[in-house]
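Presented below is the structure to which this report refers.
Shown here is a partial selection of chains from the complex, left in place.
A and B are the chain letters, set down in written order, and residue numbers restart from 1 in every chain.
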Amino acid sequence: MSSAPITPDAVADALVALRERAPLVHAVTNYVTAGFTANVLLAAGASAAMVDNRDEAALFAGVADAVLINLGTPHDTADVYHAAARGAQEAGTPWVLDPIGAGGLPWRGALAAELLQYRPAAVRGNASEIIGLHGLTGDDGPGGRGGQGRGVDSSDDPADAVPAAVGLLEWAGAVSASGAVDHVVSPAGTTRITGGSVLLTRVTGTGCSLGALVAAYCAAAPDVGLAVAAAHTHVTVAADVAAERASSPGSFAVAYLDALHEVSPDEVRRRARLEHDA
Amino acid sequence: MSSAPITPDAVADALVALRERAPLVHAVTNYVTAGFTANVLLAAGASAAMVDNRDEAALFAGVADAVLINLGTPHDTADVYHAAARGAQEAGTPWVLDPIGAGGLPWRGALAAELLQYRPAAVRGNASEIIGLHGLTGDDGPGGRGGQGRGVDSSDDPADAVPAAVGLLEWAGAVSASGAVDHVVSPAGTTRITGGSVLLTRVTGTGCSLGALVAAYCAAAPDVGLAVAAAHTHVTVAADVAAERASSPGSFAVAYLDALHEVSPDEVRRRARLEHDA
């Protein structure tokens, strides 16, 4: 697989492409953060539809430009996730797996692992989720451990999730572990994205909506590794801008949506702090 | 059917009536925009309850002042929609149908068409949804076409939906196609409402919450055509005010809720841009 270099110029170009394409993301996600996720997609320049019922989920995976499957609030919905993922695979629509809680909740971890069979373009999670999901694929043998997450929060550092992320490349085109420093792993190597704000952890849905934005970029960028890095860079720069305007979570969330919308390709290029190890 | 004239004075009077009556809207709606919809109703001067379970949906249609049925995220819930709509019809409670996605998703389009049997006071949708829903009633014969929507977005112009809206008057008291220029069709003719902001398309739930506000006005205004026009005018004026205060989607959403609350009947009268063809 050839791959695009992951540079400030390349992520800025991906932002231009995102806004030109305005991809429609079919988000099969949780009810807690669905509204915020839609607002993040709209602010960033994409579009959103949540079509998560048995009768339409698979069909719509062939209509949309990208699909997100986020396991934040599974109910009796395993068949819907399978239908959406299979529908995306069959239609050739890129899809992203966000294995919320796979770090600490075995039942949904197993569900997330099953979905890897449909070959997601990308997996995005926090460090505990990436470690936990990888452990469930059986690849790390008897010495493997689950992630140390507690519910939906991570207790692991993204850097420690890199080996698990590399292992998951057997299933996915790229894998990211989000956190204080985001780590994006693809066949081209590992990219570290620095910046953002601790206030991101005081607003619900910043991780979930990032997963959706990864899906949007997968429909706009020429390469999945670049797409994932560009999505993380977009939100990191927006959070940097928002943190300059607001210092408490209510006003930070508003400023963050504003900044996702306002940030120009030039600003992304100038502010991006990317380190790449091939 | 006699009908009230649809004028700036009449919509301003309807706003006074809305705030005096503070109607309780029983909103059977989608999970993505339910919170925003409740906030719009509360900001505008109404009240909201989402009672969308099998055991209470019909009963509550007789308790509330108005009912909204929005098909944004149907699951195995066709019976709930039927129960709420039938309950509203039997209790004489005005109800509004918001056929989200009927423009491009056949399964839910058929569901929306079935609900017309309970005679909604009003139908509100984007142009593709109105065209699609009308096509499904069979009224336009073999030459009829479905709406050109893609998921929940419209690809049609509201003006082009007027014939479909007129056709739907067989089932509903008034029909609106929302968009850059809103078109409200009732037995009294067609009203065009100009204004608003493109930022309304960058905030999720502005359409869904408008449907809920139409329901609230149906419980407060003397005539359904006026009610629908008054709801559209209220949100259009609020969006105009918000766009003077904010230029990005996060802060626009906040300013929009503020403006729905603050806008006075005089301001509505002064700012309303209505054109009516009898």
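Definition applied: a residue touches a chain if its C-beta (ideal position, glycine included) is under 8 Å from a C-beta of that chain, and two chains touch if they have at least 3 such contacts.
These figures come from a predicted structure and were not determined experimentally.
Enquirer: Number of identical chains in the whole complex, 2 of which are shown?
Expert: All together, the file's complex is an assembly of 3 copies.
The rule is simple: only the chains that are shown with their structure count from here on.
Enquirer: For chain A and chain B, let me know how many angstrom lie between their CA-based centres, rounded off.
Expert: Chain centres of chain A and chain B, defined by C-alpha means, are spaced 34 Å apart.
Enquirer: Which residues of chain B touch chain A in the complex?
Expert: Residues of chain B touching chain A: 30-33, 35-36, 72-76, 101, 104-105, 107-108, 150-153, 201-205, 248-251, 253-254.
Enquirer: Considering the complex alone, what residue numbers of chain A touch chain B?
Expert: Residues 24, 26, 31, 34-35, 38-39, 42-43, 47-56, 59-60, 63-64, 253-259, 261-262.
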